[in-house]
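Comments concern the structure below.
One chain of protein is taken out of this complex; the other chains stay put.
Entry: chain A
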Amino acid sequence: MDPYLVSVLSNIGLFSFLALSAWILLLGGEISFGQQAYFAIGAYAAGIASAVWAWPFTAAVLWGAVLGAGIGALIAWPAARFTGVHYAIATLAFAELTRAALNVFHYQRDVDGYLTGPDGANGFGDIRWVYEAGIEPGPYLAVIATLLLAVIALIGLAARLDVMAQLRMVGEDPILAAMQGVRVLRWKIGAAAAAGGLAGLGGGLYAHFATYVEPAQFSVMTGVHAVAYGLIGGLGTALGPILGVLIDIGLLESLRALAAYRMIVFGGLVAIILILRPRGLLDETLVAKVRAWARR
């Protein structure tokens, strides 16, 4: 496969984890502008584990996901008491704090004669496990795609067990949900943990793909994009946020002619879609119609 195509597809796959992370919270009724923080946490944690501690790749990436989920749950415990704008601001503040902390986070150790590990604002390079294991970009793309498909399958299973319906209940009308026996706070914390874990998983995969990460990559713009992906792609299905990533990275970023105007075009697109289809392209109405049609 064309190396450029492999790289674009890998990026689409990696940012899909981040988009799904923000999407889960959107279903639960919260807008988070801070999911990039969990992406960063996953990237740094997995990078440190494989590059500094010499853990195997699988364990390192898993550790990034677990840490993302744990911190997500920990932050949600107080943050879930906020709603709307307050929640958005709280998540944004947390993400900026995380980025500021990474800017001064130095943890370098001697690995085979080289100082390896996060070096504050200078970033964190030599996350080379994948390359040293001789895994080419093509097969690594397959790893990303497989994990993404597994996540989508897991969400499909959750939908079948009506987990997603209950999360949507909490998001739409927490009072009515509580009346029907749904434990709202638990769902909010659970959603935040799942979202943190997904972003952490994506971050770990990203660090091993890029081999170099720095705090500046995890800016607020990244978090805003993550929310926008779900909003334009649609909230009706897990494929929605992935469609959003496809549109942004696959179309806008890759079309050279548009590259200079990418932000403007993307912003305009978000505005237009939100006016025409407030819950995105693949919204609940469309999904319900497809389901009804499929059952016939």
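As a working rule, a contact is a pair of C-beta atoms (placed from the backbone, for glycine too) under 8 Å apart; a residue touches a chain by one contact, two chains touch by 3 or more; residues count from 1.
Definition applied: contacts and distances are computed from a predicted model.
*Asks:* For the complex's missing chain, which UniProt name, "Nitrite reductase", "CheR family methyltransferase", "NADH-quinone oxidoreductase subunit I" or "Amino acid/amide ABC transporter ATP-binding protein 1, HAAT family"?
*Replies:* "Amino acid/amide ABC transporter ATP-binding protein 1, HAAT family"
*Asks:* Among A:Ser10, A:Ser50 or A:Gln166, which residue is in contact with the omitted chain in the full complex?
*Replies:* Within the whole complex, the residue contacting the unshown chain is A:Gln166.
*Asks:* Looking at the whole complex, which of A:Val8, A:Val66, A:Leu147 or A:Val182 touches the chain that is not displayed?
*Replies:* Selected residue, touching the omitted chain: A:Val182.
*Asks:* Using the touch rule from the top, list residues of chain A that touch the missing partner.
*Replies:* Residues in contact with the chain left out: 160-162, 165-166, 168-169, 172-173, 175-182, 235, 279, 284-285, 288, 291-292, 295.
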